[in-house]
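Note that this complex is displayed minus one protein chain, with the remaining chains in position.
As written, the chain order gives the labels A and B, with residue 1 at the start of each chain.
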Amino acid sequence: MSVDVTAPIDTTVRVRRPRRWSPSLIAGIVLVGLVAAVGLLSLVWTPYALDDTSSGARLGGPSASNWAGTDRLGRDLFSQIMVGAGNALVVAAASMLVAGVLGVLIGVLAGATRQWVDITLLSAVDLLIAFPTLLLAMLIVTVRGASLSSAIWAIGIAGSAVIARVTRVNVARVLREDYITAAQAAGTGWWGTITRHVIPNVAPTLLVQLMLLGGSAVLAEASLSYLGLGAPPPNASWGRLLHEAQSTMTVQPWGAILPGLAIVVTVLGLNLLGDGIRERTDPSLRGDR
Amino acid sequence: MKGVLFRVGALLISLVLASVVVFVVLRLLPGDAAGASLGVGTTTDQLESLRSELGTDQPVPVQYAQWVGDLVRGDLGDSFTSRQPVADLVAAKLPITVPLSLAAFVLAVLISVPLGVIAAVQRRGPVGVVVSAVSQLGVAVPVFWVGVLLVLVFALTLGWLPSGGFPRQGWDDPAAAIRSLALPVVTVAVAMSAVMVRYVRSATLDVLDQDYLRTARSLGYSRWQALRRHGLRNAAVPVVSILGIELATSLLGAVVIENVFALPGLGTLLLTSVTGRDLPVVQTLVLALTAVVLLMNALVDMLQRVIDPRLRRTGVTA
Partner (left out) sequence: MTGLLELHDLTVTTSTGRTLLDRVSWSLDAGGRLGVVGESGSGKSLTAAAVLGLLPDGMTATGRVLLDGTDLLTLPERRMRSIRGGQIAMVFQEPLTALDPLMTVGRQIAGPLRLHRGLRGPAAVAETERLARLVRLDDTERILGSYPWQLSGGQRQRVALAMALACEPRILIADEPTTALDVTVQAEVLDLLDDLVDRTGVGLVFVSHDLPVIARVARDLAVMRDGRVVELTAVAEALAGGQHPYTRELVSAARAGQLPRQEDR
């Protein structure tokens, strides 16, 4: 059967209940759970100590004793990748927190107050959205030096702009709904309206955005540490592992492949989790978007 | 017309705000710029002379006014480390970064627009499913890793293209220059396409569900005719809105990717300046890149007004 570009004409035909446990949601939970488990495990156990240069032959390929091979100093790569998982999740969680708190505050303020506050905050947010995360990170690193917290602040502040935008749009939309007008007519105050009606309405969308933000935080952190602007050693970051492995990848290509795969798995997991939550919470969404 | 003036005004305000932010953030540096750049082991005399030369002995608002005044007059200042004018340093890097990001942007559009439209029209067909899955995977891949993998395959294993660097003669040896930029361009374009395909696909899907496409079909237009007549223009509205951001992405992607391929462009300059705390260079480069991004966004807004007459009516986009 060929594909028809026209919309279905009779609406009664295409009613489809959103699946509560969509494949995206399950895959997202599995992938993020896997990364989180590895990260947690690395706190108590890794096959070798990170600075153990005698774990195997230098630049060795994957083997029974070094599952991902070794780097040019003879350190075990699998142990470093495990620790990198913890590092990635810390950056993701912390920048989600920074972005969430900042973004929701700005968004609620902009969406629920007077027009001039709205316009001022919106222009600031738009500027921040246009201001590339990488440049912001570079500014912050120039001032504070390369560190884990520099990366988190940069990614979090940059991400707060998107969260603020989403919050503001939804707050404004919810405030226009009839039931809000009704609630306010019935004497519900400004703060009551926000906490009782607006926040619960906005929460699912925000959760989705935060998950996606977590994904881009992992990507941004990897880029920063690849460039040498992330957490300095001994923090193991996947981006830095890739940078170090690049010069020796003719001999030991796995060092330049496996940390990248770890990044992809983590980001994919967070993105799928976001999609899954959206499919679960947004009743208007059809299964295939 | 009023809308255009409004947008230009907003652009100017954004530029001023951006310059203030860049300036203020960099003044938060502990100690001062002169001390930071000279490092340990410098005499007080050296420090003092550098301070007066840089103007960092002046109050901060005066410094800002001087910096902006110089910028407006076209004086971008001198680098701390190499003592060369920033303008010369930047000019020397443009022949690498500009072609790289522009070519990557064009290539990304050429890849993602047709793929996105086909993926939407055949959303349940094999093409649609594959494109969606690949782009879902693609947005999770860091751009620099794409570069690393391409180097591994096409430079180190197959030996088709150089793994990095730029010919010393530059564009005087066009074949060599293009060969060195080939992998970087593909890298940035592939990474961008993953994101843009999703936008194009979802914008097209939205349009496919619209009643006016059904109207067109009921009047005898074929699927593709209906999509071409009504769909692409309508789908272009949301897609164009992200083009500005995507052009910025290509520029920033170029900045990162230059470091993967050891290309002596703006990105490499920016990175060495950040690690060397070369304030004038960082300050000017960050502001210049931001200005380009803001300018692109403004242009995109105006382009949207051309496409969508509804925006011309309201004046302010919410």
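Here is the rule we use: a contact is a pair of C-beta atoms (placed from the backbone, for glycine too) under 8 Å apart; a residue touches a chain by one contact, two chains touch by 3 or more.
Computed from a predicted structure; not experimentally measured.
Asks: From the list B:L137, B:V240, B:A291 or B:I307, pick the residue that touches the absent chain.
Replies: B:I307
Asks: What subunit B residues would touch the chain not displayed?
Replies: 124, 210-212, 214-222, 225, 229-230, 233-234, 237, 307-310
The working rule: only the chains that are shown with their structure count from here on.
Asks: Given the complex with subunit A, which residues does subunit B contribute to the contact?
Replies: 10, 13-14, 17-18, 21-22, 25-26, 28-29, 121-125, 136-137, 139-145, 148-149, 151-152, 156, 202, 205, 208-211, 213-214, 217, 223, 226-227, 231, 244-245, 248-249, 252, 255-256, 259-260, 270-271, 274-275, 277, 279, 282, 286, 289-290, 293-294, 297
Asks: Please output the residues of subunit A touching subunit B within their complex, sorted ascending.
Replies: Listed in rising order, the residues are 3-7, 9, 123-124, 126-127, 129-132, 134-135, 138-143, 146, 215, 219, 222-223, 226-229, 239, 242, 246, 249-250, 253, 256-257, 260, 263-268, 271-272, 288-289.
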